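Every protein chain but one is kept in place in this view of the complex.
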Amino acid sequence: MKPSASAEDVRAVCEKIETMGFRAHPMPGAQRVAIGITGNPGPIEPAEFEGMPGVAEAIRVSKPYKLVSREVKQEDSLVRIGAGVEAPIVGGRELAVIAGPCAIESRDQAFRAAERVARAGARLFRGGAFKPRTSPYSFQGLGQEALEVLDEVRERFGLGIVTETIDPANCDLVEQYADVLQVGARNMQNFSLLKRVGRSRKPVLLKRGLSATLEEFLMAAEYILSEGNYNVILCERGVRTFADHTRNTLDLSVIPAVKRLSHLPIIVDPSHGTGKRNQVLPLARAAIAVGADGLIVEVHPEPDRALSDGFQSLDPGQFELLMREAAAIGTVLGRSLTLNP
Amino acid sequence: MKPSASAEDVRAVCEKIETMGFRAHPMPGAQRVAIGITGNPGPIEPAEFEGMPGVAEAIRVSKPYKLVSREVKQEDSLVRIGAGVEAPIVGGRELAVIAGPCAIESRDQAFRAAERVARAGARLFRGGAFKPRTSPYSFQGLGQEALEVLDEVRERFGLGIVTETIDPANCDLVEQYADVLQVGARNMQNFSLLKRVGRSRKPVLLKRGLSATLEEFLMAAEYILSEGNYNVILCERGVRTFADHTRNTLDLSVIPAVKRLSHLPIIVDPSHGTGKRNQVLPLARAAIAVGADGLIVEVHPEPDRALSDGFQSLDPGQFELLMREAAAIGTVLGRSLTLNP
Amino acid sequence: MKPSASAEDVRAVCEKIETMGFRAHPMPGAQRVAIGITGNPGPIEPAEFEGMPGVAEAIRVSKPYKLVSREVKQEDSLVRIGAGVEAPIVGGRELAVIAGPCAIESRDQAFRAAERVARAGARLFRGGAFKPRTSPYSFQGLGQEALEVLDEVRERFGLGIVTETIDPANCDLVEQYADVLQVGARNMQNFSLLKRVGRSRKPVLLKRGLSATLEEFLMAAEYILSEGNYNVILCERGVRTFADHTRNTLDLSVIPAVKRLSHLPIIVDPSHGTGKRNQVLPLARAAIAVGADGLIVEVHPEPDRALSDGFQSLDPGQFELLMREAAAIGTVLGRSLTLNP
Partner (left out) sequence: MKPSASAEDVRAVCEKIETMGFRAHPMPGAQRVAIGITGNPGPIEPAEFEGMPGVAEAIRVSKPYKLVSREVKQEDSLVRIGAGVEAPIVGGRELAVIAGPCAIESRDQAFRAAERVARAGARLFRGGAFKPRTSPYSFQGLGQEALEVLDEVRERFGLGIVTETIDPANCDLVEQYADVLQVGARNMQNFSLLKRVGRSRKPVLLKRGLSATLEEFLMAAEYILSEGNYNVILCERGVRTFADHTRNTLDLSVIPAVKRLSHLPIIVDPSHGTGKRNQVLPLARAAIAVGADGLIVEVHPEPDRALSDGFQSLDPGQFELLMREAAAIGTVLGRSLTLNP
């Protein structure tokens, strides 16, 4: 649609699409609204729409993914976390930093972590309540108890809450507590879960699968958008290769590749992306330098006592250093990151 | 337990385990019953059990996976599909062949496929009702309608039915129709689904994930066994590598590796494992030669008209040749495969 | 050329090619001679040749590799090792087995290995004189001393000698002793070495690089053929992947893929391809079943005392079993392998 298009114009186009038996996906941008169409069995004649008021142009999308494509929507998508004018936005000028422990282990641990990450400038808190673990005998998270702790963390520290949902039924519970629904790497092609979070009103953080190609990654996001949820944040978290000096190989080249093909924001997880504490800081710097919209970092008040992922968690002091360096590199790229004084 | 142990002896050991607050997993073998213990937070003193009637020895399992390990159960597991003395068994002397189309497209297509694969000697039929597809806009399967067709296929052709379940809620439906619940490669670490099929009374076919290590593969199986379902058939279906002459790289070395570490049967999927029709036959021969317990093969009455995976599906004539060659190679290894006259 | 083409016809075509300033590559097959052309900067008009006596057809090769392509030469190439009517041929009905120790450690070790592998039916002997080792501090081979031992092995046991050459200068020495020049996986794209062995009159065994695509593998062979040596045997020896239950992942699907694209014979190295002794036998069976033209296997009289690769070497008894099973599987595919009585 043209920047000058009215809400009425947008509605008219959407109605026409629905009348044709297809689904309309209006996605607002800073300047203008893009409207995607899905459900059409074949190509639609652009002329059907080009004469309508407010329509700038009608484009046939050449990629297998449609709604996530920059062909449909040229402007970067901004994903607002929570309500309020002060709410953090992912994908804009400000870098987004999500920090916190791998798993919520106790109210005390969560509060200590939250207090420190908030003080360092993070505005979003991560913490697992339901943990997908390789072994059935490993700690699987505190479940609802953890969700309640996360609720308190939001209340007390003003942090937006990012936590993982592991299956469609579980999503009913998690979305009552979370500000952002995380879909983990192992679930990137759990299509039932993707459809479910696509019907949620909460933003989704979608992690790249361990061996997902870029196209598969974008197609997974497409599942979510195609259900009507356009607030998706992508996350690179390392892929599986032969290399054995890190747990995964962080593929930073995917950031500029996503930026070229899609309007969705993308952040980087240097904690899982390397699996080694001493790699987190340098790769976090590199992630900002390559153009990521933010970071998700594991921070534990006492990493050596963590019930999971301690070896890749930063302590609060290391995280403060990361924030300062990320902010400095961000400045070079015209991105801001506010550190608390 | 000793070969001579009575049902009473087994029950007594299980009761003692339960009394200690742990879970007992009695797994019968051809000669003797193995009893696994889970739920114990730390090591248990072997002497607790070694004096009990019928106990041969008490072993501490050194691997992260317990119930799937050969340390717990030395004899190969035999997985019986369906009821009756004539029911096919996977893991025994007879090779198991599961064949049929990628997806059930119609009653006619399913019947034509079933008629031909049954005539060629297959005793198990595959056919997708719910298809996990990379794109939300691809054919996703006929759902319950397909399940009803599969029911008819069983009835009419005497074939056991193998079909995929894609999430825990979906499993409630699928297990009413299937003889074997298939968990697809993309769901190998969908732990909610693994737990759900672990509570089913139907055998499970667990496909290796695209980038799963052997340990992760066995741990995924462990999720199922730890819930009480010991009838798991593993399946190698190719892994993701840099190689581009096939869609996936079939890793046949995993067969002898699994045989050494686990008592579970393992079959091979040369259709997904290569993604190319002209590769299916040679790799099927190789799979039998390397020691697999059987094959799962995509067969379509008219591959060029298939709604999915046509390029890797065999036509019925090619499948008959595959059966003859697999039978001949099986003979070299002392395995049988009955071809219809 | 037509089957009926005379030597004179072949010569005339070659002369015409040379007159045009290009290079002619006459490659004899069982039925007819194929003549490849290289050195042409662009397409050549087929009509230039199609009217000449004995010419069947003139084809433009569509692949980046030319002389190795089946487009140029439809018949399988047969590579004769050594002279004499009884000389082993790779690529024909008979399976070729190359066996022996990783490195020649002493005359005694070599003779003991040779005696046993010859008795089991192998007609070709492998043994490293110059060893490319990851560490500069590892045993690098006995050099010329080993070559002289290999000479004696040929003399005494009637085995053809396969040994590795590691650089162009080294090739001057090795080709005086070897019947087949081996180019190792790490040198698959050592183009100076490829050109050098391309100018040798000895057949070349070219191993696939650790991360070589099929096209790169065939292009490496093309380097050799383009220099005039058409006697190239390809060898799959495992590629590097994330999988950690074997040292490399043996990619058996490359065998039918090579057979479709090229006329060159291809064998399999299950010793390096798995890196584990207990995997060698099953993968050797699979290699024959998939359609390989033979095997190269590490056999040591006392594997546990080997100076290199002992953990993947078979002892002579295991090798005899391998020969029996390979022969039995070969029979299913119409291939022969003569075991000594």
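Lettered A, B and C in written order, each chain numbered from 1.
The working rule: a contact is a pair of C-beta atoms (placed from the backbone, for glycine too) under 8 Å apart; a residue touches a chain by one contact, two chains touch by 3 or more.
Every value quoted in this text rests on a predicted model; they were computed, and no experiment measured them.
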Options A:14, A:58, A:169 or A:214, residue touching the unrepresented chain: A:214
Hidden-chain contact residue, picked from the options C:115, C:167 or C:302: C:167
For chain C, residues in touch with the removed chain: 38, 64-66, 132-137, 166-170, 186-187, 189-193, 195, 210-211, 215-216, 219, 222-223, 226, 240
Touching residues on chain B - with respect to the absent chain: 240-242
Residues in chain A touching the chain absent from view: 211, 213-214, 239, 241-246, 249-257, 260, 273-274, 278-279, 282-283, 285-291, 325, 328-329, 332-333
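In this section, only the chains that are shown with their structure count from here on.
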Computed distance of Cα centres, chain C from chain B, in Å: 38
Euclidean distance of C-alpha centroids - chain A vs chain B, Å: 35
Whole-Å gap between the CA centroids of chain A and chain C: 51
Residues of chain C touching at least two other chains: 241-242
